[in-house]
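Missing here is one protein chain; the remaining ones are kept as they sit in the complex.
As written, the chains take the letters A, B and C, and residue 1 is the first residue of each chain.
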Amino acid sequence: MSLEHFFLTRKRTEDFCKPLSVEDYTPQIALHASPMKWQLGHTTWFFETFILNKYQKDYKIFNKSFSFLFNSYYNNIGDRLSRDNRGVLTRPSVEDVYAYRKYVDDEIELFFNQNDDDETNALLEIGINHEEQHQELMITDLKLLFFNHPFKTQYKPNGSLLEDSIDNEESKWITIEEGIYNIGFKGKGFSYDNEHGQHKVYLQQFQIGKNYVTNDEYIAFINDGGYNRFELWLDEGWSWVKENNIKHPLYWDYKDNKWYQFTLGGVEIINPKSILGHINFYEAEAFARWKGMRLPTEFEWEIASKHFNWGKRWEWTNSAYLPYPGFKTADGALGEYNGKFMINTMVLRGGSVATSPNHSRNTYRNFFHPHYRWQYSGIRLAK
Amino acid sequence: MSLEHFFLTRKRTEDFCKPLSVEDYTPQIALHASPMKWQLGHTTWFFETFILNKYQKDYKIFNKSFSFLFNSYYNNIGDRLSRDNRGVLTRPSVEDVYAYRKYVDDEIELFFNQNDDDETNALLEIGINHEEQHQELMITDLKLLFFNHPFKTQYKPNGSLLEDSIDNEESKWITIEEGIYNIGFKGKGFSYDNEHGQHKVYLQQFQIGKNYVTNDEYIAFINDGGYNRFELWLDEGWSWVKENNIKHPLYWDYKDNKWYQFTLGGVEIINPKSILGHINFYEAEAFARWKGMRLPTEFEWEIASKHFNWGKRWEWTNSAYLPYPGFKTADGALGEYNGKFMINTMVLRGGSVATSPNHSRNTYRNFFHPHYRWQYSGIRLAK
Amino acid sequence: MSLEHFFLTRKRTEDFCKPLSVEDYTPQIALHASPMKWQLGHTTWFFETFILNKYQKDYKIFNKSFSFLFNSYYNNIGDRLSRDNRGVLTRPSVEDVYAYRKYVDDEIELFFNQNDDDETNALLEIGINHEEQHQELMITDLKLLFFNHPFKTQYKPNGSLLEDSIDNEESKWITIEEGIYNIGFKGKGFSYDNEHGQHKVYLQQFQIGKNYVTNDEYIAFINDGGYNRFELWLDEGWSWVKENNIKHPLYWDYKDNKWYQFTLGGVEIINPKSILGHINFYEAEAFARWKGMRLPTEFEWEIASKHFNWGKRWEWTNSAYLPYPGFKTADGALGEYNGKFMINTMVLRGGSVATSPNHSRNTYRNFFHPHYRWQYSGIRLAK
Partner (left out) sequence: MSLEHFFLTRKRTEDFCKPLSVEDYTPQIALHASPMKWQLGHTTWFFETFILNKYQKDYKIFNKSFSFLFNSYYNNIGDRLSRDNRGVLTRPSVEDVYAYRKYVDDEIELFFNQNDDDETNALLEIGINHEEQHQELMITDLKLLFFNHPFKTQYKPNGSLLEDSIDNEESKWITIEEGIYNIGFKGKGFSYDNEHGQHKVYLQQFQIGKNYVTNDEYIAFINDGGYNRFELWLDEGWSWVKENNIKHPLYWDYKDNKWYQFTLGGVEIINPKSILGHINFYEAEAFARWKGMRLPTEFEWEIASKHFNWGKRWEWTNSAYLPYPGFKTADGALGEYNGKFMINTMVLRGGSVATSPNHSRNTYRNFFHPHYRWQYSGIRLAK
């Protein structure tokens, strides 16, 4: 079953590339985004490095230089291409990278057929989850790339159907009582180290929205001078607004008295009842303050999540990304996966339209710096 | 009694200036530090703006332009000198700023004698606490200024006696049991809005050090390659080490096989048994990891603080500076005091040799960006 | 005859692309370099804009958006893609750009056959010369691109044969007598506005080298501490050396006691007798000072040029790029070709192995900022 999951995942990645021209694979549009070619190689390198090269006897590395090119941030593995240089990879060709994928896929199949045990399944699961994470980045990075093309190229026809979810239920509030609750992952199935260590937290009574904030609610914030009123913003948020002359969410544009947004299908008129996305923590926090409310903590979110639907937008919480009690970084390279980013980042909970199916869960801790907007990130209010 | 406290505070500030030449008052040595002249004016402006100008009938402002010059970050009050321009204030003269202080002091006395009620005392108390906070910054900013002078000028003879505290008790561990605890300020006496809203938290069992980490313990970390081992550092911490070529704490220097440090009394040999200071969060966190331990959370620290001595170094906690449940920013300018900095900063607890006497308490929440080192900041370990 | 020249030029450009993969056409490796795709489009746009669109009745523009994409720096023509954004052009595809070239070539042929008069020939000549200039940039920009690839990819096998010219004649000096000389272009054939206005200059007697400076002469400069001795450098040159930690020419590398250089054919051992290249003005000037000599002025070079061979390396002169007496910027867009760069640039004379055949002449004034090294630029000494 896991091997089937492996192949489904690998195929899903490649399916994302179908609308691309050969030339679309190479450019790096921003330091925090990666070229599709690099991501195709990197997700493959992950399987090769952490499974084949480590456990498969006599495994012959596809191409030694790829370890340098496709290592992301694992200091343990050795030297690597610096992050700001990923856009220079005209070679290897897209074709070669697909050949690399094929080679590793075949070897993984071979290895799995020889070693269908729990340990192998666990390793495979990490690699699959890693690739699923990158699938989300592929979508968001491609969207950013096409947006920055002089002509705001579409990713594919009707691409907006993939992302522009309607959420027009009546707004309601869910109340959670004060008390002790269990937080963190426990049980079977895959999970990351940063969600381990189930532990008790004490929560005060709170209310949380049943629905996401929608575009028209955010337009009301804009129309009320939201981007011009310092008192609504964190100090750093206000500096960010001023320095970058921000007037609306990423991908939005206002002309001829109408709001437009760039989508995977090109520029479209904004649907006011659809769920707000592509805002950063500063915007989420300012919006909540303007409403006289606040963002939930990640603990509140986790406890309340059984009572509402989620998964269309990553939801900014007002929790910093920090270790759970007893969190311990694993030895070796995989220990670099999560723990070393536990500073100056905020937790997002839930999942988005770009998240791979079944990849998320209500204990999942996503995290980004508070200024980033290129993810499908939105708001759920608390009070 | 409060008026007496007021005059003591005002005098204490001016006593700090006795070792200074007229020219020492003006330069701004770093964006995050302020000139002494500006601080003398700003703390005075605070009393003038939030008490006299608001509540004293027919109060005549000393000099209208000072509101522009000496406003720090209160958008509510109006335009202000930009932070990076505080070093240009050759005018008003030091003498004029002292005249400003005298004028406001006299007016406050007059006002207080007319209105010795609870409300006036409360206002005065905020102003005093504000000035006490700046007293600490005056010391740390002057230290940075003199350190950056080509000749590492001393602040005053024997200045190191003010800061270089010995802490050579035997190391011990305090154990705190799992359970529900109350966190936050409750009761009489002054406190800031950010520590209000006493609330329950659930703590897992933990142990915390009775003593501060000392210089020789940190030297062992350095000697063990602490600054060269990526696996000990948060990702941003490692970038900070590499980009700035960091090899030791701020103010330290190594020559002829000995460690030296710059103190308020000039450069001196480091006392190995003295308490480590002037490190940032990245260094504190890396040291703890190297020890196989961790930093306490601010909640752990607060609960454990009755069981140990504190007050010589601000102690980095592994808690991000975020609002307590029910935290509400006050209306108007004083609402800008604390809340708007609740992002990308970490909480420090305790107090330091530079903290004004009686200014701190065990619910006090100090906060700085994780890269700053110019405060007297140190480490207490937990596990 | 000119139409034949046109087609030869167009073909020569495309021949340069034969060793490229589709993906090599897109990245912009530095702000001062342009992607091959952009250059293919831009040289075509030049013919379309300044000939077809202006003079061909009912000419139908190939694609309106291309005017935005492929305008380089002609403010007169209107808005354009900002220079730092040329690397984002994954669309149009390489195929589309070739189709654009074909379309314009066909239209030019048609136009020329209808209008084979002097004016048309003159227009064509400008476009051809413009494309020839870009041919040189294509070579130098591709070299920089491949050099910056993690594996220093070769442009093509034996590529070094294209550039690594041997110049091992015995060194000799040519003496030119004091007197009045004529400078500037006069006569038939193509020339640029910046070389027009033949005029008299008075030259003092001087001597100039018959040969270029060779690699081994420059190695002697390095070995004598050339990059460590401030007294040999202009103040800005010395800052450039220190800030960039320069120790040798661009493309050079020293390992295992041998000097290597990156060439169009990959990394090769340096031939000591070959002509030095890829140095900037600062290096040329420092080398000359180290020799106790100097660089010639552009006037000295022009007068002496009948007495030596040139054309393998652009030769830095000690003349700033400034207008000749009576220089007048032409009206309209073509007036932006040369004149507006007459500040902070130095004149190079001659030509290089990358210069298109017959493109240069001894009155030709090439110019670059003094810090650039990616052209085939070398030294001829004077005294």
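Keep in mind that, in the parts below, a residue touches a chain if its C-beta (ideal position, glycine included) is under 8 Å from a C-beta of that chain, and two chains touch if they have at least 3 such contacts.
Just so it is clear, the structure is predicted and the values come from calculations on it, not from any experiment.
**Q** Need the list of shown chains touched by the one chain that isn't shown.
**A** B, C
**Q** Return the single residue from B:V22, B:L161 or B:A330 that touches the missing chain.
**A** Final answer for the missing-chain contact: B:V22.
**Q** Out of C:Y55, C:Y73, C:W173 or C:Y254, which is the one that touches the chain we can't see?
**A** Among C:Y55, C:Y73, C:W173 or C:Y254, only C:Y73 touches the chain that is not shown.
**Q** For the full complex, which residue in C:S274, C:S319 or C:S356 touches the chain that was left out?
**A** The one listed residue touching the chain not shown is C:S319.
**Q** Touch as defined at the start, partner being the missing chain; which of C:I51, C:L145 or C:V201 qualifies?
**A** Touches the omitted chain: C:V201.
**Q** Give me the chain C residues in contact with the hidden chain, please.
**A** Residues of chain C in touch with the missing chain: 73, 75-76, 180, 199-202, 204, 206, 230-231, 233-238, 281-282, 285, 289, 294, 318-320, 322-323, 325-326, 329, 335-336, 340-344, 346, 370.
**Q** To test your reading of the contact rule: which positions on chain B touch the chain that is missing from view?
**A** Counting only chain B, the missing chain is touched by 21-27, 29, 65, 68-69, 81, 85, 87-91, 93-94, 145, 148-151, 153.
To be clear about the criterion, only the chains that are shown with their structure count from here on.
**Q** Could you tell me which chain lies farthest from chain C when each chain's centre is the average position of its Cα atoms?
**A** B
**Q** Any idea how many Å lie between the Cα centroids of chain A and chain C?
**A** 46
**Q** Could you give the separation in Å between the centres of chain A and chain B, each centre being the mean of its C-alpha atoms?
**A** Taking the average C-alpha coordinate of chain A and of chain B, the gap between them is 37 Å.
**Q** Find every residue in chain C that makes contact with two or more other chains and list them.
**A** none
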